[in-house]
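Questions regarding the structure given below will be posed in turn.
Note that one protein chain is taken out, while the other chains of the complex remain in position.
The letters A and B name the chains in turn, as written, and every chain counts its residues from 1.
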Amino acid sequence: MAKVLMKGNEAIGEAAIRAGCLNYFAYPITPQSEVAEYLAKRMPEVNGVFLQGESEVAVGYMIFGAAACGERVMTTSSSPGISLMSEAISYIAGARCPAVFVNIVRGGPGLGGILPSQGDYFQATKGGGHGDYHLLVMAPDGVQEAVEMTMLAFPLAEKYRGPVMIMGDGLIGQMMEPVEFPDNLYVPPTNKDEWATTGMDRRGSTTKNIVKSLYLDPKVLNQNNLTLKAQYEQMKREEIRFEAYNTDGDYQLLIVSYGTMSRVCKTAIDNLKAEGVEIGMIRPKTLFPFPEKAIHDAAVKESCKKVVSIEMSMGQMVEDVERSLKGRREVTWFGQCGGDIYTPEEVMEHVMSLLNCKSEGK
Amino acid sequence: MAFKHIIDAQRCKGCGLCVNVCPKKVLEISDKVSPKGYFPAFQARAEDCIHCTLCCVMCPDVAITIIELDGSASSQSRETAITDMEGK
Partner (left out) sequence: MGKTFSRPEALSDAHTHYCPGCTHGIAHRLVAEVIDELGIRGRTVGIAPVGCAVMAYNYFSCDFQEAAHGRAPAMATGMKRVRPDLMVFTYQGDGDLASIGMGEIVHAANRGEKFTTIFINNAIYGMTGGQMAPTTMPGQRATTAPTGRNVEETGMPIRMCELLSSLATPGYIARQALLSPKYINKAKKAILKAFEYQVAHRCFSFVELISTCPTNWGMTPLNALKWAEDTLIPYYPLGEFKKPE
């Protein structure tokens, strides 16, 4: 298959179509408006549905309505827009409908900035919306992975009957990379007759389907939550994805980093390797479920003395890393917000300072 | 053509809308409380009922049914499916 040079935002739009999602509702927000602009032209070509809604609030519920009647559907937005959609995400989770949300993360909090950031980690993995639910969250490190994860998101959303989020960032949205759309990632939609409001005629049934999340009886509401929890436990067993980078040898320090930031770290690791310093990295590809065991096992290697979480935030994933380490190693955070991304040299300098602190103590 | 007017006392909330709207003043509110705690409407002067369905149209609870009595099984079963306050 020939590779095409595509901007990340456009590639994500195309990936949805290749995954059999022909329904897209969205609201413009920098740095992801190009997805809507691309699909405004592309969806009519494939007889798909494109609609620019009046706000992210409305778009979140257009997604819910379409998902609840059994169709594959996606929206893209960026941090403040995801905040607005968070109520809808909670409803969609509670009502157990599959849907795909893409967050091209920008600086926050508030209006923040339009440059890349990783400041929505808490929002995506710990809440955002109210109630006991989780999103399955995947974090690509570039345009190709964004394509593959977007295509994967649809069958995963259907497998678990819930919302799935792709956590990109402004860099992935804007940059252009060669990309291909693997045919083998297309999975046909599941049969949703059991629960979706597809219309009784289409199901050949006289039994109505109700899509709702209201359960006033406490026992029934608890049961709904137990059902959701069982999905998340299954996700933890079956859907953890991560990359181990340079972890075969005896590395002195373990970096945990994801998304765009991890690519800078890889360059730093390669440069340090050339200087004779071994650094390993675990790159979570799913932020929920989090690769706790992989991080723990990589951190407790005898050669590994320190762990650092490198994020474009004020330290969010670091809390999950600390939890994963179960006290066996200490973890520190290294990061900045605002949109400036550390250079490999800055990462190397910080890593060396962490190691030198250690060796000064000898 | 004969009709039968049936008020389902289990559904009736005694709101009185039907009593007010009946052109022949057939309906009244009963003084016997229903299992749900309401005082349902009933036909005090059933013989005056002209089966105009104004009470049915006004009833928010679809508590009033008017069926055709043709001696067929279906109308009889509809009749017995609904109990009124008099047990008829």
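Everything that follows uses one rule, which is that a residue touches a chain if its C-beta (ideal position, glycine included) is under 8 Å from a C-beta of that chain, and two chains touch if they have at least 3 such contacts.
Given the structure is predicted, the values throughout are model-derived calculations rather than measurements.
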item: Sole contact to the chain not displayed, among A:Ile29, A:Ile63 or A:Val318; value: A:Ile63
item: Chain not shown: contacting residue from A:Thr30, A:Thr190, A:Ser213 or A:Asn246; value: A:Ser213
item: Where the missing chain touches chain B, by residue; value: 1, 3, 10-11, 13-17, 20-21, 38, 50-54, 56-62, 64-68, 78
item: Residues belonging to chain A that touch the chain removed from view; value: 23, 25, 49, 51, 53-55, 57-69, 71, 73, 87-88, 91, 95, 197-202, 208-214
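To be clear about the criterion, only the chains that are shown with their structure count from here on.
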item: Gap in Å, rounded to a whole number, between the CA centres of chain B and chain A; value: 60
